[in-house]
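Missing here is one protein chain; the remaining ones are kept as they sit in the complex.
Chain IDs A, B and C follow the sequence of writing; residue 1 opens each chain.
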Amino acid sequence: MADIERRFTLQVPSSTENLAMIREFVVGVGGQAGLGESEIGKLELAVDEACANVIEHAYGHDVSKDVTVRASFDSDALHIAVIDEGQGFDPGGVTQSELDELVQQRKSGGLGMRLIRTLMDEVKYEIVPGQKNELHMMKKIR
Amino acid sequence: MADIERRFTLQVPSSTENLAMIREFVVGVGGQAGLGESEIGKLELAVDEACANVIEHAYGHDVSKDVTVRASFDSDALHIAVIDEGQGFDPGGVTQSELDELVQQRKSGGLGMRLIRTLMDEVKYEIVPGQKNELHMMKKIR
Amino acid sequence: MPNPFAIQTEQQDGLSVIKLEGFVDAHTAPQFENAVQAEIDHDRLRIVVDCAKLSYISSAGLGVFMSFIEELRERGGDIKISGLAPKVKHTFDILGFQDIFEMPDDLATAKAQFQAA
Partner (left out) sequence: MPNPFAIQTEQQDGLSVIKLEGFVDAHTAPQFENAVQAEIDHDRLRIVVDCAKLSYISSAGLGVFMSFIEELRERGGDIKISGLAPKVKHTFDILGFQDIFEMPDDLATAKAQFQAA
């Protein structure tokens, strides 16, 4: 890939209906960045999880709000950010339980943030509640 | 579809490589707007033609520039705009030749704007050279 | 995009076979959840979720497996997850599902496992 940075942005209404479109976008960008199929799959899943959290938790399914996905890559790395203007939260304050605990508690959630951290090479939250919350993710290329 | 207006935006580097991503975006929006398969196909082609013109003519394949596609729909109509900051042109000044003339002149181009006008229900250019050129297209729903 | 998700439940050899097709994400997972709940409501507690045609799953889909398994096992039932494509199985594996669920290669093996139990 050329060494100029390429930038892509997708903005869609906050609805789970749009997750499929977001995934297609991410797969397209990942392919252009030169990632292999398995790395593209990880990227796709991480961004889906991040956007699903925004739709569900940051906006509480309010479809009048927007989810923004911004991606850029050069020959070294692909950076992708999921941005919302929702209520924000304290990522450090979220306790991440093990799978067997979640199962015992009959929980249907609590896996998303773990998946994101496992799938990506770098994950960073920047939270300004009600103004701009960004989840930055990075994947190395090669 | 609900009567709230839904808005979608895609911004990509000005490269024909990104036309496939643009088409997927348009197909996704068209599906959500409730258009039938054949209408989605027309929308897809019209927006592809409009973006290919921006990439080729407005920016002369300068990949450091961006193409923006903005779409919105309510229950009556889908509006879609292709936006560039390139050199602009006078759409009224473009002579549109018939197919047999183009064939005699061995031209490989000159069909795009005709296609766009045929495929969409409304087409309008707003040109401010070097600042913001917008091609607005509208398709009625049902 | 034409509908990228389909789900179908069949009764086979005394088991409930729920076949997933396409994409299970936060948008489509509720339909999967309803399908499992419907089997439990009818006391059909031996369930195979056949994923041979499943092309993608996110944590919303994984959560459905997670939330029902305790109740099912308490009541003498189980869920087995069959036919996962390698790409999709990878998502289950990352989170340790292989320690909690049996994930046989195909539907026939899942059935055999239920008979043997």
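Keep in mind that, in the parts below, a contact is a pair of C-beta atoms (placed from the backbone, for glycine too) under 8 Å apart; a residue touches a chain by one contact, two chains touch by 3 or more.
None of the values given here were measured: they were computed from a predicted structure.
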Query raised in the report: Among B:S64, B:Q87 or B:T118, which residue is in touch with the absent chain?
Result: B:T118
Query raised in the report: What is the set of subunit B residues that contact the non-displayed chain in the whole complex?
Result: 16-17, 19-21, 23, 37-38, 41, 44-45, 48-49, 52, 55-56, 98-100, 102-104, 106-112, 114-115, 118-119
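As a working rule, only the chains that are shown with their structure count from here on.
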**Report entry** Chain at the geometric heart of the assembly (C-alpha centres)
**Finding:** A
Report summary line: Greatest centre-to-centre gap (Cα means) from subunit A is with chain B
Report task. Mind checking the centre-to-centre distance between subunit B and subunit C? Centres are C-alpha means, answer in whole Å. Result -> 43
Query - Euclidean distance of C-alpha centroids - subunit A vs subunit B, Å - result: 29
Requested in this report: Would you give the residues of subunit C that are in contact with at least 2 other chains, written as numbers and ranges?
Outcome: 1
Report task. Could you check subunit B for residues that touch two or more other chains and list them? Result -> 28
